[in-house]
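Some chains have been omitted; the remaining ones sit where they do in the full complex.
Residue numbering begins at 1 within each chain, and the chains themselves are lettered A and B in the order written.
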Amino acid sequence: MAAYGDATSSSELVSSPDPNHPANLICELCRCFYQLGWVTGTGGGISIRDDQHVYIAPSGVQKERIAPEDIFVMKPDRTFFRKPARPLKHSACTPLFFNAYDLRQAGACIHTHSQHAVMATLLWRGKEFRISHQEMIKGMRVAGTGKALSYLDTLVIPIIENTPDEEDLREGMEQAMKDYPDAPAVLVRRHGLYIWGKDWTSAKGQAECLDYLLEVAVKMRMIGLETEGLPV
Amino acid sequence: MAAYGDATSSSELVSSPDPNHPANLICELCRCFYQLGWVTGTGGGISIRDDQHVYIAPSGVQKERIAPEDIFVMKPDRTFFRKPARPLKHSACTPLFFNAYDLRQAGACIHTHSQHAVMATLLWRGKEFRISHQEMIKGMRVAGTGKALSYLDTLVIPIIENTPDEEDLREGMEQAMKDYPDAPAVLVRRHGLYIWGKDWTSAKGQAECLDYLLEVAVKMRMIGLETEGLPV
């Protein structure tokens, strides 16, 4: 497993009695996200970082059943501090998570396969999802890490096209983040979304708000209501 | 934090082994409401009061993860007995909760961001939501704190317009409560609802009944059925 260089398999970096240790949080949050239908079928996940470490879940495993010792720990330079003793591969989303870390100085990034996201990308066939005049917009932040949006703001989320290999989304996501510097998330058509925040609570809170907004938006469009502007 | 005056951070007022202590109840009920989709993304919540104390959750935090020591305790005159040691702000809904306490002598008030409430306010575009001939109407009470409605009563809930700042809803909610003295709740368009009862069990029971009725009503309207009166 040369790709992991001289990484250790020691449990030291992922073993802690503190429930707020990133390795513990990733496991617990993945169980929550499973209940929400965001990470079923081994898809989706969350990465958390601190100044020195980036914590990454393994690829292709049941996300609701991962344990701290399954977590990879990377350095900010993308080399590995630590890999699990079990023969696991790190999440294919890793380059996407690093987009959030590098371009937005995020402290956590969540990837969901939420059906509301997928349905929204089927109904909004252009390059943007837009919604306004919803209280939950106030739970979103400019660029994901900036100030909170106002009820009077329109939330705009870019939609990129899916690619056969998850890694190949990196460039499209990066371009969308540059084209939409204020967007707090990127939707991937027929796939899901990536969303980030300054820390895991912010990323999770925004993920819940956006998922709610996508669900409401899909319902609105299905009954012929516009999601942007007010009816006259 | 001058706004909290000479409030203490002592845990005394919020620390109790009794699961029915308001500080424990608020935490437990917020976890329940999170499961119901009422308080995701840090929105929504519940306040409980007794003769001497008003218990308020903090603002902008994950409602399903608050602990008793995060709870604010106010006096009926709206000054603070107690604030958390952590640097938290009290819920922006506080003036709205006091509407229920002052105008209806409620013992608890719940604020939800339920999607059924939001969808109902999009489909009922006027100033009222109305439904009749549903068993669950019997779970509602006149003015929230009076006698139970009958199956033969029509439930009428006023709808007020949302405002950019939650505090600014206070006046609109107060006016709606004066205009609709029998209404057990107030809907806020594109936002959610406020509902109260003589105690937390009554507030929660009515919140469940109203949410059920809003969900049924939205389904009925989507398939072309009237929610008021009987078909001829």
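To be clear about the criterion, a contact is a pair of C-beta atoms (placed from the backbone, for glycine too) under 8 Å apart; a residue touches a chain by one contact, two chains touch by 3 or more.
Being a predicted model, the structure only gives us computed values, none of them experimental.
Colleague: Enter the number of copies in the whole complex; the displayed portion holds 2.
Modeller: Oligomeric count for the entire complex in this file: 4 copies.
Just so it is clear, only the chains that are shown with their structure count from here on.
Colleague: Could you report, rounded to a multiple of 5°, the rotation needed to superpose subunit A's C-alpha atoms on subunit B?
Modeller: My answer is 90 degrees for the C-alpha fit.
Colleague: How many angstrom between the C-alpha centroids of subunit B and subunit A?
Modeller: So the centre of subunit A lies 31 Å away from the centre of subunit B.
Colleague: Quick one: which bits of subunit A touch subunit B in the complex? Just the residue numbers, please.
Modeller: The touching residues are 133-136, 139, 150-152, 201, 204-206, 208-209, 211-212, 215-216, 219-220, 223, 225, 231.
Colleague: For a test of understanding, state which residues of subunit B touch subunit A in their complex under the given definition.
Modeller: Listed in rising order, the residues are 37, 40-43, 61-62, 113, 115, 118-119, 122-123, 125, 162-164, 188, 190-192, 222.
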